[in-house]
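For this view, one protein chain was removed and the others were kept in their places.
This part shows subunit A:
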């Protein structure tokens, strides 16, 4: 009886190992420290220590669109942006963003996309950066390329965002607004790559890739 027990036990153990090995419902890969499609992030400008931010306040000049600023606080939900693919482009939920990949950056609370165009920024006379669109849909000027070293966009790594349409870099140079957004910094775009255009993904909700749902293919 004892030998039969051990035999049954051993058999179950090996059956389990084989089962797990066979990759049936194999777990998704781990992208624990990468920024992935669909994730929410806060982006910190490393030179000026402010987070990319937007709100329901429009520019008083330039395009008059929704303004994008840099804020010092770390606990404002208006600093969350969602990483998405281009319109119709592939960006499967949980897939790691590659260096050089073109993405859209959508403001979580207002649903508008990070956008730049040929308007002058109010404080520094660089190119104005705004939040544009409705419910995540804007136009071709919403597309930015993530520039980084290596293969994928790593959380905590300093990356640059280059605008695909006008070839400029998302930057902060330190100019501050007055009332009603006192203390917030101007965010604009400039043609040169320098110390002012490094950004780091800080807080956020980073989606990991999932296993494909179970399939029941008949032979």
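We take it that a contact is a pair of C-beta atoms (placed from the backbone, for glycine too) under 8 Å apart; a residue touches a chain by one contact, two chains touch by 3 or more; residues count from 1.
One rule holds in what follows: contacts and distances are computed from a predicted model.
Not shown: a single chain whose UniProt protein name, out of "V-type proton ATPase subunit", "Autophagy-related protein 101", "DnaJ homolog subfamily B member 11" or "N(G),N(G)-dimethylarginine dimethylaminohydrolase 2", is "DnaJ homolog subfamily B member 11". If you put the hidden chain back, the residue from A:62, A:133 or A:204 that touches it is A:204. Only one residue from A:48, A:98 or A:155 touches the chain missing from this view: A:155.
Interface residues of subunit A with the unshown chain, by the touch rule above, are 1, 4-5, 8-10, 12-13, 15-17, 19-20, 24-25, 27-28, 32, 38, 40, 74-78, 80, 82, 93-94, 108, 155, 202-208, 210-218.
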